[in-house]
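A single structure is presented below for examination.
Note that this complex is displayed minus one protein chain, with the remaining chains in position.
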Amino acid sequence: MDAAITTPETATVPRPVRRRRRLLPRQLSGSPLALLALAIVAGWIAAAILAPLLAPYPPLAQSIAGRLQPPSGAHWLGTDPLGRDILSRIVYGARLSIPVGVVAVALAVVLGTLIGGTAGVVGGAADEAIMRGTDLMLAFPTVILALVITAALGAGIRNAIIAIMVAWWPSYARLVRGLVLALRDREYVLAARAVGGSRLRIFLRHVLPGTISPVVILSTLDVGHAILTFASLSFLGLGPPPQIPEWGSMIAAGRNYLDQWWISTFPGLAILTLVLAMNVLGDGLRDLLDPRFRSR
Amino acid sequence: MTLYRYIIRRVLMLVPMLVGITLLSFLLSHAVPADPVAANLGDQAAADPTIVAAFRHHWGLDQPLYRQYLIYLWNLVHGNMGISISTRQPVLLDLRQHLPATIEIAVAAMLLSLVTGIPLGMLAAVNRERPIDQAARVVSLVGVSTPVFWLGLVAIVVFYAHLGWAPAPGRLSPTITAPPFVTGFVLVDAILSHHWDAAADWLGHLVLPAVVLSSYSLGIVTRMMRGSMLEVLGEDYVRTARAKGVTRWAVIVRHAARNALIPVITIVGLSFGGLLSGAVVTETVFSWPGLGLYAFSSATSLDFPAIMGSGIVVAGVYVLVNLVVDVAYAFFDPRIRVA
Partner (left out) sequence: MLKDARPALGAASSTLTVGGAGFDIKTLDPGRELENGANNIDHATYDSLVTFEGEDLKTPKPSLATSWTVSPDGKTYTFKLRPNVKFVSGNPLTSADVKWSIDRVRYLKGNAAFLLEGLDEVTTPDPLTVVIRMTEPHPAILPILSSPVLSAIDSKLVAANGGDASPDAKTKDQAEAYLNAHSAGTGAFVLQSYTPKQEIVLVKNPNHWRGAPKIDRIVLRNVAEPAAQELMIKKGDLDVATGIGADQMRSLAGTPGVIVRTSLASTLVYVMMNQNPQVGGPFANPKVVQAVRAAIDYQGMLALAGKGALRQAGIIPNNFPGALPAAEAARTDREHAKRLLREAGLGEISGTLTFASDIVFYGIQSNLIAQKVQADLATVGIKINLNGLPYSVAIQQYRDGKNQLGIWQWAADYPDVSDYLVFVPGRTVAKRTGWMPEASPEAQQIAQLAKTTETEIDTPKRVALYQRLNRMIASYGPWAPLFQPVTPYAFRSNVHGVTFASAWMVDYYTVSKT
């Protein structure tokens, strides 16, 4: 799966439209859907923070005698092939998935912004070269890229994050470059230049802030996607070591135990609820900040 | 610049792009601290230096890296992509056998997501902010939020094991003889040779992987359609048409929908790349013998010629689709050509 599911390369900055004052809280509280999503995300974050208190068993405690047990009073979500409690591992899994998603996207954003911003500001041959470079990177399938990176560097959380960062920065680079190019010709920038401001100052004070909003929107949407990608990498064996509770590798562990459906089902539901909630929120956020979709 | 010159320029840039892709594939596959010997010779053989030397010589691995690369490029220009170390067939043949399979599920998934997503997006836009809009948005987001590999496993268990509606994972049943290889597309080959039962069997096998794979692009299509419909519905010419007394439905279909489709076309192109990537996992779960599966198993067995070949094809397809999309976009929006 590749990055940034939304804006094409030639994203246009929202055209100035007649603005009407809109209160954030009203938009949010007016939609029960958004509230529900917010509650779910908050719930998972709380679960991640409070994991040691919430988990009934240590996530690493094995029990060969108690392996592959269906959901029961003792183990609400059953046990896995090594007898570990699935509920505990799911709760602890949130501690990994959420930060990894955020960090991976953040790193991709920073790297992409630096490179894409430079391309947009500097222009000319360097810009052309950088853009061809990003084209090249974008053309390479994420999974294969990640596979090779982890094979070369070793599996693990850090290298999985690096793999995601390496696969996704090109999308942000393109986005930021496009935004910078569009903003460069805005009236207020031209005005600032006419008045005699330095290029760097103009960039920092006028151009950069204009890029923040779309980038923030897209990156929040991408966090859910990053969590999914990280789970995919773990599923393929390219993530953290197997004993660490991680939703993707937990699903992979259940691959050979289709009759013991609980092993794969619950981690899958965990991913689904968290990512869906994040996407609903991100989607609502985008609608909110994109003037095209404001109702009259 | 004119559209014509834009196209020429982009096409010319394909060549260095493809060369760049080969270089990237080459470097990546050699960055791994192991070589094909590891995956292809047994423990005893690997302990015997003469056997290892014979293997490396046979596959050209005893040459210095830059020479290996240049030899590869030279052969590539002559249409020779080398022999796959895992299948012992020419890589080009492997690709000809595997690529159609991936295109089959990618196209089926795309069609499914368009057929479902476009009406859904229209419905959502027209009924904006009402429950149906919310529902449509959540449905589209579910597709994007579900791990494809998990969905695939669940689909197999529910629809194959318990309900018996879907056939066993694979592209054709073992009892069906595959139609003679002409294009590599089962449907086409089956029709050409009148193997109707093979076509029917293939269709049955296609359903589940296509549905699972489409879950991802369904979300994108729906949201894109909704977005651009909303934008178009707010346009002046639409309001003018309404003012003139044209009925709501006529407005939607004749004016709004058609114009709203344009950005959707671009998104189709772009998510095609995502489909190709998502195909790796889908093909693994459903034992669908496509390019994704081939690329993944070449990567794990360090089959250099196969890695390079699949890298080139996948990236090449992606780049070509991007080109078509960009040209289409430039066709519709003259501002883009200057950028």
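For reference, chains read A and B in written order, and residue numbers begin at 1 within each chain.
Note that in this section contacts are C-beta pairs under 8 Å (C-beta built on N, C-alpha and C of every residue); 3 or more make two chains touch, one makes a residue touch a chain.
From a predicted model like this one, the values you see are computed outputs, not experimental measurements.
Among the options B:M13, B:I51 or B:V138, which residue touches the chain absent from this view?
Residue touching the absent chain, from the options given: B:I51.
Footprint of the hidden chain on chain B, which residues?
Residues touching the hidden chain, for chain B, are 32-48, 50-51, 54-55, 57-58, 84-89, 94, 97, 156, 160-161, 164, 167-170, 173-177, 195, 197-198, 284-285, 287, 289, 293-294, 297, 300-302.
Quickly run down the residues of chain A that touch the omitted chain.
Here the touching residues of chain A are 60, 62, 64-65, 67-68, 81-82, 147, 151, 154-155, 237, 241-243, 253, 255-260.
The rule is short, and it goes like this: only the chains that are shown with their structure count from here on.
From the C-alpha centre of chain A to that of chain B, how far is it in Å?
Comparing mean C-alpha positions, chain B is 22 Å from chain A.
So in the complex, which bits of chain B are touching chain A?
Residue positions touching the partner: 13, 16-17, 20-21, 24, 28-29, 31-34, 128-129, 134, 137-138, 141-142, 144-151, 153-154, 156-157, 161, 216, 219-220, 223, 227, 230-231, 234, 263, 266-267, 270-271, 273-274, 276-278, 280-281, 295-296, 299-300, 307, 310-311, 314-316, 318-319, 322, 325-326, 329, 333, 336, 339.
Please name which positions on chain A make contact with chain B in the complex.
Within the complex, chain A touches chain B at residues 1-2, 5-6, 8-10, 31, 33, 132, 135-136, 138-145, 147-148, 151-152, 178, 181, 224-225, 228, 231-232, 235-236, 248, 251-252, 254-255, 258, 261, 264-265, 267-268, 271-272, 275-276, 278-280, 283, 292-293, 295.
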